[in-house]
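Right, one structure below, let's go through it.
Apart from one protein chain that is not included, each protein chain of the complex appears where it belongs.
Then we have chain A:
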Amino acid sequence: MDSVLRAENISKSFGPIEVLSGISLDLKPGEVHAVIGENGAGKSTLMRILSGHLPPTKGSLHLNGQPITFSGPVDAEAHGIVLVHQEILLAPDLTVAQNLFLGREIRRFGFVDDKAMRERTRAILHELGTNIDPDREVSRLSIADRQLVQIARALLVPHKVVAFDEPTAVLTPIEAESLFEIIRKLRSQGVAVLYISHRLNEVKAVADRVTVLRDGRHIATRGIEGLEPLEMARLMVGRDMSKLYPEKPETASDQIVLTVRDIAVPGYVENASFTLRRGEILGFGGLIGAGRTELFEGIVGLRSSHGTITLDDRNVHFGDAREAMAAGIVYLSEDRKGKGLLLQQNLRINLSLAALDRFSRGSFIDGSAEEKALDRAIKDFDIRTRSRDLLAGQLSGGNQQKLLLAKMMLLEPRIVIIDEPTRGVDIGTKEQIYRFIASLAAEGKAVVVISSEMQELIGLCHRVVVMRNGRVAGEVAQADLSEDSIVYLATGVHEERAAEIAAGHA
């Protein structure tokens, strides 16, 4: 069958750096075409070029065999190409119907026709298999429902190609399954679906063809028949997956440094208990929204919490992050840009912020000591920067993470809690960060790694505690670490069973 949208030799450069080079891809009507790759492989950039958000530097797009240039996303939409964004882009205070028709309101005699819009909204949502109230404010919807509204908004315009950018990142398996149902429905209507993800089991369940990107290059395009997730992973990473992770340091010690008993963070976590040993890397797994971040924010005093926290046989309670830091516990937020670094300030100010007391002589800051610390941090953590005067926001994700690590390590902590250590980090830097985490444990520090990447937990941690719906669902010991055991605890469903549901055999 002829392709509806075809990309030929697409390259994209930002300044001197080429993030995509020579990508060719074709989308046929009635197929689900998955694009997979590691973070930073260029998936999202490709998606944005196909949907008119970015112009390609080189190469051309063809729509129904005719070369075409999109002037912007609106132009692409007019040609029937719509993108469902990864982030939720809705106005939270407006209702579902108002959001759906935002910028394209139905008018009657110059006034908005709420009745018509409400009816259309109800019809579209019903078609998607949901009965969300069109008059409900978006802020009162669950994340999954918001995503459905976003999909409904995208499907409101006549569409030939629908692109989904990591749509399941915030969904539970059940919610993801209803999304796959929608995708299959689109496919049966002859729509071409572009599906971007790095969750390989999902790709296996929903895609007809798979294109693999690595470091901005096209690696392979294959039919899904006979392409197993393990092979996809090998294509994505380009080498044996097991070498990504360093040797796990021996946990020689049985010495418990932190005991958390029956801690509750109102609205997020109930009755969570666990222990942390010296020299160990303890993983925290679970779905997004399971309460892992909130649990640790509660422990270090960033959220109000109650329960018993015992640090070296002494009961403690931290009122704010400063107190936790003074006790030797640091927490590195998953939200590096929003909570980790001052993006508008330079590297030096960011580096010393948490440990400013150590750079003070009397009441004044010792600028030269700060500069020396920055030199050391750039060397020790291999922070790659064109200039020392850059702002933190101008670093790449991986280098921001290294800067955040350097900043918190200046406090010389004994317990390090790292939330999503490699989110938005390229593969080379991932390896460095893993090695760094292992070396922390080898030095005798206790490390907690919160991660949504199952492979990361398995490759890096000694033990994994899994949370589900704000509670600790269970713990997986080193010998039993597997995706299945984690998924089972995270969802309450075995993976084969989840895959069955996903494949539609339920």
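Assume a contact is a pair of C-beta atoms (placed from the backbone, for glycine too) under 8 Å apart; a residue touches a chain by one contact, two chains touch by 3 or more; residues count from 1.
Note that contacts and distances are computed from a predicted model.
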The complex's invisible chain, by UniProt name, from "Acyl carrier protein", "Ribose transport system permease protein", "Electron transfer flavoprotein subunit alpha/FixB family protein" or "FAD-dependent oxidoreductase": "Ribose transport system permease protein"
Listed residues A:S11, A:T275, A:T310 or A:S396, member touching the removed chain: A:S396
Residue among A:S24, A:S139, A:S360 or A:S439 touching the omitted chain: A:S360
Residue among A:G15, A:G110 or A:G226 that touches the chain left out of view: A:G15
Residues of chain A (touch criterion as defined above) contacting the omitted chain: 14-17, 19, 302, 320-322, 324-325, 331, 333, 335, 338-345, 349, 352-354, 356-357, 360, 363-365, 386-387, 389-390, 393-397, 407, 424
